[in-house]
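Let me begin by presenting the structure, written as structure tokens, before commenting on it.
For chain A:
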Amino acid sequence: MEELIQLKEIKKYFPWKKYKYVKAVDGVSLSINKRDIFGLVGESGSGKTTLGRMMIHLIDSTSGSIFYKGKDITKIKKLEKNLRRNMQIVFQDPYSSLHPRKKIKDIIGSGLRTHNLVRSEGELVTKIEQFLNLVGMGEEHLYRYPHELSGGQRQRIAIARALILNPEFVVLDEPTSSLDVSVQAEILNLLKKLREEFDLTYVFITHDLYLARIITEKIAIMYLGKIMEYGDTESIFKNPLHPYTEALFSVIPKLDPQKRTKKIILKGEIPSPFDPPLGCRFHTRCMKKIGEICEKVSPPLKEVEEKHFVSCHLYD
Partner candidate 1 sequence: YAAEKVMVIGMNTSPIVSLDPAKAYEFEGSWILDNVYDKLVRFKPGSASEIEPGIAESWEFSGNNITFTIRDGAKFSNGDPVDAEAVAYSLKRVVKLAQAPSWVITQFGVTEDSIKAIGNKVQIIMDKAYSPSLVLSCMTYSVTGTVNPKVAEEHNVEGDMGMAYLTENSVGSGPYKLVSWERNQKLLFEVNENYWGTKPEIDKIIIIDVPESSSQLLQLKGGTIDVAWNLEHDQIPDVEKTKGVYTLSKPQFKLIYFGMNGQTPPTDNVLVRRAVKSAIDVEAVIKAVGGGVTELHTFIPKGMFAYYDGEEVPYNPEKAKELLAEAGYPNGFEITLTVPDFLSTEGTVVKSYLEQVGIKTNLEVIAYTTLLGKYREQGLELVMARWGADYADPDANAKPFAHCRTTSDEATIKQLAWRNAYANPEFTDMVEKAAFIQDRDEREKVYLELQKKWQSDGIFKILYQMTIQLGLNDRVGNFILNELTQTPWELITLKD
Partner candidate 2 sequence: MVSNLAKENLQNWIVSWGKRHSSEISDFKETVYLIKKSPLTMVGLAVILILIIMAIFAPYIAPYDPVAMHLDNRLAPPSKAHLLGTDELGRDILSRIIYGAGVALKIVLIVLAIDLPLGILLGLAAGYFGGWIDEIIMRIADIFMAFPRLILAMAIGTALGPSLRNTMIAIALTMWPVYARLARGETLSIKERTFIEAERALGTSNFRILVFNILPICVSTLIVRATLDMGNIIRIAAGMSFLGLGAQPPTPDWGLMVSTGRNFLINQWWVPTFPGFAILLAVFGFNLLGDGIRDISDPYLRRGRQ
């Protein structure tokens, strides 16, 4: 399988007051193959969005490199148009990601205009209509404002906006987390359909493990800017190795009583990203902490099973 994007020890520190940083992403390495749906899972503040934004070069990374088709894009100040077009993003909240005073036509059409992909207004409208249909909406929405649409419809617009540029790589940042379950299914099905149609590569960011399970092929589980576990989705689900993953699995509410296992309730809160714990990031809440080593040494990401990496001293 062809590798599309590769991250090497990528970091992002946001400056925060003087001499202080938010270590949003703190050394992440992974690679994503073409046509993959790659899941990025983690609780709020774990750095998923930040990582996603770096992957498509919306923000610069503090250090590390990102190879896109073998080319290091972290070295480029301004992406050439072609590359920009190839990497798109769908944001978490469809209520804030659409310009409130622009019509749907202009929202979707903006990219087309920037990249001179259409020659005339007529062509623009035709193209937009085509994509509206593609995401399951009618032409009648062309001249509407976002506030006239429901959340699900807005998310479709956001998807159309990203896809109309014909990208290769799309970051989906929790595309359904602010939607109802019934709508969520709708959007997920749409995304799946579009992938088939356009041969896309997705990074699917979510905090919902179950969602990740049904949609992704590979996942990385993040905690405080670091990857805890990373590998094929099924293998991780069948056999979560990291205590954090294990706990997460156990606490997700399940509809089916048969699937319920004993809940592992983690103690305490997620530490602040200003000064994350030394050693293993998770040691403050870990129920399987083995000793001082967890507090002192940051465990490396190791391939414990085939294509299943874990960062935990349990497997030293």
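Inclusion criterion for the candidates: all candidates are chains of the complex that A comes from, given by their letters.
As a convention for this text, a residue touches a chain if its C-beta (ideal position, glycine included) is under 8 Å from a C-beta of that chain, and two chains touch if they have at least 3 such contacts; residues count from 1.
Note that the structure is a prediction, hence the values are computed from the model and not measured.
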Given the complex, what touches chain A, 1 or 2? 2
Given the complex with candidate 2, which residues does chain A contribute to the contact? 56, 58, 79, 81, 84-85, 87-89, 91-93, 96-103, 106, 110-111, 114-115, 142-145, 147-148, 158, 161-162, 165
